[in-house]
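Let's turn to chain A:
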Amino acid sequence: MSAATVFGLCSAAAAGLGLYGLIVNPEPLRKIIAFNLLGSGIFIIFGVVARRGAAAALGADPVPQALVITGMVVAFSATALAVALVLRLFQGAGSTTLDADAPASAGTDPTDA
Partner candidate 1 sequence: MKFMLDIVTVTAISAGAFFFLAGTVGLLRFPDTLTRLHALTKADNLGLGLVVLGLLPQAGSLRGGFKLICVWLLVLLAGATVSQLIARAALANEANGQRGRPRTRARQDGSPT
Partner candidate 2 sequence: MTIAAALETVLAALILAIAIWTIAARETFAAVAGFVVYGLLLALVWVRLEAVDVALTEAAIGGGLSGVLLLGAAARLRATETRAVMERPDKILRLGAAILSATVAAGLAAGVLLLTDPAPTLASAAATNAAATGLGNPVTNVLMAFRATDTLLEKVVLLLALVGVWSLASDRLWGGFPGPRHQADPLGALAFLARLLPPVGIVVGIYILWAGANHPGGAFQAGAILAAMWLLVMMAGLTDVPPVSSRRLRLVLIAGPGVFLVVGLGGLCFGTAFLAYPVASAKPLILGIEAAMTLTIAVTLGLLVAGAPERRDGQ
């Protein structure tokens, strides 16, 4: 079992853990962290595919690597947008609950449009 396969299995488990955390954790910020865990695991699987494509004196196939670099930056920008949404929800509603039946408490922004 080569190194790439070991890391592939480990990241498959990490992706499963991220999915579990995404479903189970009630706080939106924990969900965002779990989502990032899931994404990082999938990126490592890309890396395993790249490593197995080593040829022509290159250590790894460069095309999946470039895709992963692009994906990481896009995932970070999505995370930043999600965090901004959670902070705005907290400002507007006073809590970050995603429960639709929860009583709305006063937000901290009195002139909120």
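As a selection rule, all candidates are chains of the complex that A comes from, given by their letters.
Observations on the structure shown:
Simple rule for what comes next: a contact is a pair of C-beta atoms (placed from the backbone, for glycine too) under 8 Å apart; a residue touches a chain by one contact, two chains touch by 3 or more; residues count from 1.
No experiment lies behind these values; they were computed from the predicted model shown.
When the candidates 1 or 2 are screened for touch with chain A in this complex, the one that qualifies is 2. The touching residues of chain A, when paired with candidate 2 in their complex, are 3-21, 23-27, 29-30, 32-34, 36-37, 40-45, 47-63, 65-70, 72-74, 76-81, 83-88, 90, 95-97, 99, 109, 111-113.
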